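The complex appears here minus one protein chain, its other protein chains still in place.
For clarity, chains are labelled A and B in written order, and residue numbers in each chain start from 1.
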Amino acid sequence: MEILIVLEDNHGSLHRMSKEAIAGAQKMGGSVSALAIGSNAESLAAELSGTDLTEVITVNHDLVSSYNADGYAEVVKQVVETEGPKTIVAGHSYQTRDFMPRVSAKLDIPFIPDIISMDDGFVKQVLNAKLNASVTTGSGQMILSFQSAAFSEDDIVSGECAPRSFDVDLDSSIVRSQSEEPFQEAAGDVDLESADLIVSVGRGIEKEENVPLAFELAEVLGAEVSASRPVVDSGWVESFRQVGSSGQNVSPKLYFSLGISGAIQHVVGMKGSKNIIAVNKDPDAPIFELADYAVVGDLLEIVPKLIEALQTE
Amino acid sequence: MFEREVLEVDILFVGAGPASLAGAIRLRQLLRETGKDASVGVLEKAGEVGAHSLSGAIVDPRALRELFPDKNDQDFPFEAEVWEEHLYYLTGNRKIPFPFIPPSMKHHGCFVASLGKLTRWLGEACEKDGVDIFCGFAGTELLYDGDQVIGVRTGDRGIDKNGTQKPQFEPGADIHAKVVVLGEGTRGSLTKIFLQHHKLMDQRNPQVWAVGVKELWQMPLGSVQPGYVAHTMGFPLGHDVFGGAFLYGMKNDIWDLGLVVGLDYKNPGVDSQHELQRLKTHPWIHSLLKEGKMIAYGAKSLPEGGWYSIPKLTASGAMLIGDSAGFLNGQRLKGIHLAMKSGMLAAETISQALEENNFTETKLKDYEDRMKSSWIRDELWKVRNFHQGFDHGLLGGLTNAGIGLLTGGRGWGFKDRLTSKAGHLQMEKGLKIDRYQDLQFDGTYLFDKVTDVYHSATAHEEDQVPHLHVNEPDICITKCTEEYGNPCNNFCPADVYEMVPDGESQRLQINFSNCVHCKTCDIMDPYQIIDWVPPEGGDGPTWINL
Partner (left out) sequence: MKIAVLVKQVPGSESVLPISDEQTWIDEHMVSFVMNPPDNFALEEALLISETEGDGEVVIVSMGPARVQKVIREGLAKGADRGIHLEEDGRIETDPLSIAKRFSSVLKEENFDLILTGLQSDDMGMGQTGILIGELLGMSTATLAMETDVQNGSIRVKRELESGWFQWVKMPLPASISIQSGLNTPRYPSLKGIMGAKKKEVKVVSSGEHQTASKSQSIDKVFVPQTTKQTEVIEGDADAAVTRIVEILKSEIKIL
């Protein structure tokens, strides 16, 4: 095999980033296989039965029934040593970050993380995404991880593939950690930096009484709410919602800005957003230079209508 | 956790600028010569040395050469020796060279430099020499024992915007020192209190100030010759506003463009940052900058009063050096060498004071005597009436300066001392005129204030009491609006002060996080109700090579 995708189990089904990794791997050319580890390995493989892959290798051993770094790293190493792929690929998730460096050291091969494109070598962001770097390896084998949304699961090529189980050699001298059950914590400060959808409100909202409009729109969209500095300074939203050079840095799939002019202090905190819809009365607002969709109009008129329209969808 | 740290040092310099750092280095040299040891500390409010340093600058190497007799000019962190210089009078679209450059305005033999780079270099020399530089600590109070200064208290950390202690609260530290040397730079905050407490400005001319605003422009490879110097008068300030522009070529293809605006203008609507943008509309400037990219912005006030505005320099246990004392040669546009020399002279006095274990005013006064018999005095005496002439406009000022050259500095040729008037008193009521109606900010060549400020990389702990204390805020929305039209919105080069609508009327919003620590507001507010005090240590601009 040429490319091996290491899949991730997200509470019983395939992690979105694994699907994106498949799409990316399929673009690279060469035979692509996948590896599923853990007690859900077979059902993950079943999810991919209609995908164009050579096969899905499944590993289900007691010591890796659920995720742990020691075990997963060792499993990947053993599979790679047996199957000999040139490239190992995964989504750049927290889990990949946790164990893939171990694989890199075990196999003595480079791990190029958080790749955003493969158009010009392996491209990753550097210096807080101010610049991009094209990375090359001299090595034969390599490990790559793809940034969230670098590729789209819509681009997965369909086909057929079957699972094949693989036996690994694991014992407690290798798997030395003990993990407890994952748990969720009561929502404290919202982590805007990992939010996928954001509705952001600026001075154009005019009054504190209008701010709930933004929250309503966010709710209908399943989005988080952020704000530009002046809104936070006026005390209309909590300070942890501030986006910008002195606030949070966000790069959601959708950044829906309402009444934000686009001063540079704000823009640096959100220009990595994948899709930007900006609503502003002022046709010359700097935010329009950044937006994918520039809605020139009165947000106080548009947003209530939009909320209504979305509720009927 | 709530205990105040107490530290003892022998000598404490406040402010890691050229004056203090040169002073600290000189002091260590003298201590080594006499075989003594003493602990020398420097307090600096910025997170690192140089981050709050800003100047043009053209440096007269005299003080550096004296401080480091074993080094050559190439060892100093200059950009380049001045090799080409011009003096122009600008109209809106023409540039007219002055028929000749008066010798005092000739910069040959001097060096184009970045003050930030220079202070960092001096800071490294200090640390190698065993001086402790405490960055991120702001001096907020002088400590006294009776009438003797015995140290400095630094600011508390971890107080929220309502004045309540946060969980990470840390009280400021008390640093006890035998002598506190105030080298805070322009309009120092401890200095302001120190001058008042000991009445050190009695019988002096009030200090008069200017503000310098500048932008650094990164140009394509090979397009800037380091060491190029141009100064201009005329456009955009005209004849009624003191000041002029400078353009210096730095290394790495950087143009250093700035404007000095006297803070004694009559029209309350004057806005130095806007004037800088107007300057860039001049075709000559545009032709130089258009292929480039603005990479940094900053602003800082400067003391222009000259000799007669220099206060008494000492009290028991304390001394004033550098811009805090007003050692700036307004005519030559140079103060760094004077600042350094003053620090070095202070060090000489301190070295003796340490020998004799006497730090009273009677002993420390020796510094003032040294200063008066040094080249600081020689230089500043000749231009002692320079700025005062400009109270009569540009032509008046130039005439006075010209005559001064021939008469050893006499005002109008015959008066030994011309008086001056504090700049904020020059603002005229009801005279606010908008000079910027035609100015269009495009965000790539001409910048609005908010965009320019972003390039100062200034940041402040958001959750703290604003460090700009407006002592009678009612005046802002009543008297000041009527009489002066809220000039703070204009004279602040960092968009800190903003009148925003508040229901039916308006209120003053203080965007303290934008503050670049230039002190213009403390200087220029017509009612003198603004007190600039240091924010939490480490806050402020992060200037690199400004």
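Methods note: a contact is a pair of C-beta atoms (placed from the backbone, for glycine too) under 8 Å apart; a residue touches a chain by one contact, two chains touch by 3 or more.
Nothing here was measured: the structure is a model prediction, and the numbers come from that model.
Asks: Touching the left-out chain: which of B:Arg62, B:Lys251 or B:Lys432?
Replies: Among B:Arg62, B:Lys251 or B:Lys432, only B:Lys251 touches the chain that is not shown.
Asks: Thinking of the whole complex, not just what is shown, which of B:Ile295, B:Ile433 or B:Val500 touches the missing chain?
Replies: The single option touching the absent chain is B:Ile295.
Asks: For review purposes, identify every residue of chain B that touches the missing chain, sorted by number.
Replies: Touching the missing chain: residues 5, 7, 41, 48, 51, 127, 130, 132-134, 136-137, 154, 157, 167-168, 170, 173, 175, 218, 221, 251-252, 295-296, 457, 537-538, 542, 544-545.
Asks: Of the residues in chain A, which ones touch the absent chain?
Replies: 68-70, 73, 93-95, 97-98, 100-102, 104-106, 108-114, 121, 124-139, 142, 154, 176-185, 187, 191, 194, 197, 221-222, 253-254, 275, 277, 288-298, 301-302, 305-306, 309-310, 313
Following the convention adopted for this analysis, only the chains that are shown with their structure count from here on.
Asks: As a quick test, compute the distance in whole Å between the mean CA positions of chain A and chain B.
Replies: About 48 Å separates the centre of chain A from that of chain B.
Asks: Residues of chain A touching chain B in their complex?
Replies: 233, 239, 245-246, 263-265, 286
Asks: Taking the touch rule as given, give the residues of chain B at its contact with chain A in the complex, in rising order.
Replies: So the residues of chain B touching chain A come out as 443, 450-451, 454, 459, 462-463, 509, 511, 513.
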